[in-house]
Structure formats: structure tokens, C-alpha cells
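Left out: one protein chain. Kept in place: all the others.
Which chain is which? They are A and B, in the order written, and residues in each are numbered from 1.
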Amino acid sequence: MNATVTDAAYTTIIGLEVHTQLLTKSKLFCGCANRFGEEPNTLTCPVCIGMPGVMPVMNREAFRLAVRTGLALQGKIASFCKWDRKNYYYPDLPKGYQISQFDLPFCEGGHLEVEVEEGQAPSKVRLHRIHLEEDAGKSMHDESMGGRDSLVDLNRTGVPLLEIVTEPDIRSPEEAKAFLTELKLLLVYLGVSDCNMQEGSLRVDANVNLHLPGESGETIATPIVEIKNMNSFRAVERALHHEVVRQWEEWQATGKKKGEVPKQTRGWNDEAGETFAQREKEESSDYRYFPEPDLVPVTMTAEQIATAEAEVGELPQALRTRLQSEYELSAYDADVLVNQGKALVRYYLEVADACGDAKLVSNWLQQDIMRTLKERNITIEELPVSAPMLTELLKKVQSNELPRARARDVFAQMVETEASLEETMDAMGIKQVDAGALRELCQSLVDANPRIVEDVKGGKQQAVGALIGQAKKKDPNVNPGEVRKICLELIQAMGEDS
Amino acid sequence: MELSRDDIAKVALLSRLQLNDEELDAMQSDLQNMVNFVEQLGEVDTDGVEPMAHAVELHNIFREDKIAPSLPREEALANAPDEDGEFYRVPAVLGD
Partner (left out) sequence: MSSWIDLSANELLSQLEAGQVTSQEVVTAFLDRIHQVDPKVHAFLNLFAEEALQKASVVDERRKNGEKVGLLGGLPVAVKDVLCMKIGATTAGSKMLERFHSPYNATVIEKLEQADGIILGKTNMDEFAMGSSTENSAYNGTANPWDLERVPGGSSGGAAACVASQMAPLSLGTDTGGSIRQPAAFCGITGVKPTYGRVSRFGMIAFASSLDQIGPMTNSVEDAALLLEVIAGHDPSDATSLDRPVPNYREALKEPLKSFKLGLPKEIADFNPDPEIQKAVEAALEVYRETGATIEEISLPNLKYAVPTYYVIAPSEASSNLARYDSVHYGYRTDRKAMMAGLEEGDSPLVQMYSQSRAEGFGPEVKRRIMLGTFALSKGYYDAYYLKALKVRRLIRQDFDRAFEQVDAIIGPCTPKPAFKIGEKVSDPISMYLEDLFTVGANLSGNAAMSIPCGFTSENLPIGLQLQVPALEEERLFRIGHLYQQVTDWHQRRPSLG
């Protein structure tokens, strides 16, 4: 669809505004539960309904999570920050103002490194600022009265929300998607947000325009457009692709530059695959910010910031590096594991450390375990086979007590029955075959199959496979490798005898 | 500063106050008087003076992250001019 656009014709300039709800128990300014999916208007109180006379009091945990996010994104935590009122009328904003941060946010600057294409050097997306604010409620259209009404639910009102604003550093829709993917991973690792776009705990707006070379070497910027209503990372990518082409065409048709038309807001229609102009709200630009008189400023000393920094923990990028250097995993394997989230990595590290075979464990996680999680739609914490249980199982594989294929059966059975390794092996009739008995079994097979013995002697080593098959029929618990080894030994010994 | 009728109409819209022509005229004169009155602040030399938004020098006042009971929905909606038992109801929100 962008066949008419050559890469050299312009540079795409993208900045993102990401809103993410914080994982606190209660709301930002009141004790109502911060929970999604409850019956409408059941999680409200006088404070979050904005009733006359109420006052907000800041949730300590919300501020703590905010600071942790700022530090993880390498931002500068302010020694002094304050809250302001952003005034506008909307039915889901019951006070008529949103408590937010205007000129003194808790965090400025920062960046996130993003790998756009595998094997390429990561790009650095700088952050402009991060601030903490309260979420608004939800208005939805009521179709029951011929569409003349909207209905308002205030359950979400007052949920703590971070606004993360990037610099216009992103140069392609793919990079925007990669940034969001990595940001989401980081936020989930930090435990500050669950970043569920379907539930609205992560929301993205994008600002996009084009830079073109002018005739005398200057840079021409096309008008900035803000895109809203994108409800997946894929939608962000598609919307940006569409918008870039649309802006290019508009530029060619009108020649309008930035500043010559008011900033436009466009919505994204996912089904139609296109952006559409949104009606402007009256005076949307005059929010009359002023200091919130009901909340006092927050100060942080260098020591407090350092303490908070120590609590941040290992971040995805550092983990990827460590898995490659300390566990000798490939970049690809490290990436797959880290992208599965902190709990899975913790599981991996525990088993890998206990087994000492990082690659074997990585394979198990990427195959049997990740498949099981996906099939059952469960998390690693919900997997019936705990890290110590998997360790026990893999140790049997390492010591050749269990053939690999058999071990996979055992694993599947353990997932099914939630039983221990020992119980499962008992139930499956898997017993450790005694070395003497195995030798006896092999001897009887060699004795009973002179033709095969001859074939082997004649150089057809693979003929021994038939003996393994017979051995497994007699005792399913035999280790095929062992059978093969013993039979070959016996046949060779016969040759020496004769 | 001189306030025009347009200025008044703009502030009235920002304030969400419907004013008819007569009220607009009266408001224009009242607001002009008030603005003239407060403009004497312009005489004061405030170079280098920190603005004072609070009468108390407090900072870092937090509550712990504990859940407290919410209002039963009936009680939450009891004062609403229009509701359907589950939601607050308003004329359609357009442009969204």
C-alpha cells in the first residue's frame, strides 16, 4: 500500500504517550479497591465520586511504584514534586478536574533500549517525563434510548495512573511496537502494572508527523497528528503505517506544514484499518492547571532515591545479558525466556542452577513447558510441576535413568495428575531396571536371535534395533541406549569367543 | 485590561455557565470592575518571590495502601439526578 512512498522521501517522527494503571490494592486517593471487572459503580465512595467536602490523600504505594518505574527507565527522580488540578468537564470526571502533575512531575528524562530487528543494534528511545495522576471513569453509549444517552461508571475513577511520555525519537511503526513490547515487559517485571490492554490497564496514544527535506536543505515538518483508540500493539503499528501514508498524501495534496493547521486528533478504526478525524472538544487546550491545594508536595532525599533504586531488581535487558554470559544461552534463547516474564525466568534459573545443564533446561522450558502453559492457559506459578519437581525429573534424564521420550511422558502425566515424580513413575510402572536383570534379558535375546547376531557381526550395526524393540516389549522400562550398548558388547564378546 | 463581550462569552463557556444577553452585559461590567480592582497587584514588586500555594509547610503526607469499604451502589447513586440503577445517565457524550 505504500508503494508510492520511497524511504528516502521523508523521515517518520513518532512520539508515544503511554498510560499505565498501577497495581495497588486501593485507589490513588481513597480506600476503594483498584480492581477491574466489578459491577458498575460498586467500587466508589464519596472521595472518588467527588462529593462535596471530600479530600484526597495520596496512596504511598502508588508513589513508590511510580518512583520504581522512573528509576527502571533511567529517569531523574525529582527531589521536589507537586500535584496540580487539570480542569475540564466530562461526565466520567466527577470533580470537574483531574489531579495530575503539571510543571513539576516526579520523574524527568530516562530512556529505554529497544531491539527493532533481531541482530541489529538496539535503538535508544528517550523519555520526556513520567507523571502520576488519577484515572477517569468510563462513559459508554447507551443504545437503549435510541442512542440519546451515555452511561457513566466510576469504578475506574481515581485508579493510579502513570503517564509515560517519550521524546519524538521513534522512527517507524515497527520501532513503536518494539518500544511498547519492551516497555510492557519492563513494567510487568517491575510488578508495577499488569499492562492488560483489553482491560485498559495500558493505553497508548501516538503523535506522528513527517520530516521532509526542503529545497534549500532545511527540514519541513508536516502537522502533528495525535492518534487515539488503539487497543493493541498491533493496532498501534497498523494505525501508524496508515497515518504515515495518509500524511504523505495529504502533504502532497495540500503542502500544509506544522503550525499552519491546528493539531489534529484522529481515532483508529481497526476494522476499516484507517484513522478518522475526531471532533474536537471545546477549549480542550485550556485546562487551567494550578497547584492542588488539598495535596502537599512530595520531597525525596538522595538517600531515599538510592534506597528506592536498590529495590528495583534485575531488569529484562540485564537478564538477557546474564543468561547469555553466565548460562551460555544463545541471544535467541535468552530473549525467548526473558520475554516470558519474570516468574518463568525465576523458574528457569532455579532448575538450571540445580541441574547444571542450562541448555537442556532451556529446551525443556521452550518446548514442553511453554506448550503446556499455552494449552492450559495457565501461568508458570500455576503449573503443577514445580521447579524442584522438574529438577528431579531432569536429573533422571541426565543420569540416563530415564530416556528422554519417557521423561516427556512422565512430565505430561505429572501435569495431568499433579502427583510427585515418584508417584507418577510408580503409577506408570516405571521401575529402575536392575543392571544384572538387564544383562540377563539382553543375553536371552542374543541367544534367541542368531540371525540378528550374524547381521551385526557382518557389520550391520543397525540390526541391533530389532533386539531393542523386543526388549521394550518384555519390559517397557528398559533404557534403549543401555540395551543397545549391552547387546553390542555381548555380540562382540561372542565373536572373540568363536 | 479591557474585557470584551467575546472574552466574557469564552470564560462563560469554560465555566459552563449559560448567560443570556442581558446577563452577559451585566457580567461584563461586574467582571471588568473586579478585574480592575485586582489589577492593583501589578504595583507590587514580586521579583524573586516564591509563590505561596499552601498555608502549611507540609510535605510527604501519605495514606497506606489499604482497601476500605466502598458505598453500596444504591447509596452512591442516591443523589444522582438521572440513573438507571447501575449507571449515571447523561445526554450522549459526542465525538468519542
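Structure notes:
Assume contacts are C-beta pairs under 8 Å (C-beta built on N, C-alpha and C of every residue); 3 or more make two chains touch, one makes a residue touch a chain.
Remember, predicted model here, so these are calculated numbers, not experimental data.
Note on the chain not shown: across the whole complex it touches A, B.
Looking at A:Gly75, A:Pro94 or A:Pro223, the residue that reaches the missing chain in the full complex is A:Pro94.
Listed for chain A, the residues touching the missing chain in the whole complex are 46, 49-58, 85, 87, 89, 91, 94-97, 148, 150, 152, 154, 282, 285-286, 288-290, 293-296. Residues 3, 7-8, 11-19, 27, 30-31, 33-35, 37-42, 44, 46, 49-56, 58, 61, 63, 71, 75-76, 78-82, 88, 90-94 are the ones on chain B that touch the missing chain.
Simple rule for what comes next: only the chains that are shown with their structure count from here on.
Work out the mean CA point of chain A and of chain B, and you get 41 Å between them. Looking at the complex, you find that chain A touches chain B at residues 24-26, 30-33, 39-46, 49, 51, 57-63, 89-91, 139, 141-142, 147-154, 278-283, 286, 288, 290-291, 293, 295-299. Touching chain A in their complex are the following residues of chain B: 10, 13-14, 16, 53-54, 56, 58-73, 76-77, 79, 84, 86-96.
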